[in-house]
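With one protein chain withheld, the remaining protein chains of the complex are depicted in position.
Coming up: chain A.
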């Protein structure tokens, strides 16, 4: 069951739809009718669909522009370097889809097959899905309120023909709102391995990330760990490091210690990362010697280890 905002009396309580906090909730009428206790049938359908997907990883951050999409894309690239690993990348940032650009797939279209929407394949073992593939022009704005975004996410999970997949990586928009609640709710029965949380070193970013961590606790989403992005900048001329986004409160390291969650690694800021993303190429291949590539590879390995330690399929860890 979805963790609902603030003081929700619960769909199956006598107060359902009648409490003060029910005002303005989209489910108010449904809850008041008593039908709220029944779960969305899509959750079961998605569970069926996800049986062929071994591991599901969410990439989250409270803050925008910290590198969620860059990380998601390179996690997918890195995992897919092993040709025996099937990787799927799903972009649920409905209003600001960056994945098509970063993956070099701008202008691609989604095709309909007998078994659903086909993802766009970058390699044989790397399929990508994004609302960006459904827009007719790069200027198209998706001006949608919550319920419509939720419908799209449901479709992405239920109606896309992902096939046999080892890793499904879900890239999310910033915040803790509709998209996040929906993806967690829809995948609840299908079991999510966990979330990777991205931050930058400054306190302004960390304070949003703490909110995201509190969100994970609220919805009982396991946290794989935190990645600190843009930590330090190496001047291409003098090779000396300086802090563009200074970790005035100890950065992600202090936060992780404080909150007792693992720090997966720190990725320095290399101007070549942004350039690779703009060109739609894998930075790991473009700049194999960069300290950022080394950091990325070690983080990817830790995520693989985390996933392989999870119980085999069928064991439902979520919703205990």
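Rule of thumb we're sticking to: a contact is a pair of C-beta atoms (placed from the backbone, for glycine too) under 8 Å apart; a residue touches a chain by one contact, two chains touch by 3 or more; residues count from 1.
We take it that contacts and distances are computed from a predicted model.
When the unshown chain is looked up in UniProt, the name that turns up among "Proteasome subunit beta", "Ribosomal protein/NADH dehydrogenase domain-containing protein", "Cytosolic Fe-S cluster assembly factor NUBP2" or "Ribonuclease P protein subunit p30" is "Cytosolic Fe-S cluster assembly factor NUBP2". The residue touching the chain not shown here, chosen from A:204, A:254 or A:285, is A:204. When the full complex is taken into account, the listed residue touching the unshown chain is A:178, out of A:91, A:178 or A:193.
Against the chain not shown here, chain A presents residues 3, 5-6, 23-26, 62-66, 69, 94-96, 98, 101-102, 138-147, 149, 173-178, 180-181, 200, 202-205, 207-208, 210-215, 218-219, 233, 235-238, 240, 242-246, 248-249, 269, 271, 274-275, 277-278.
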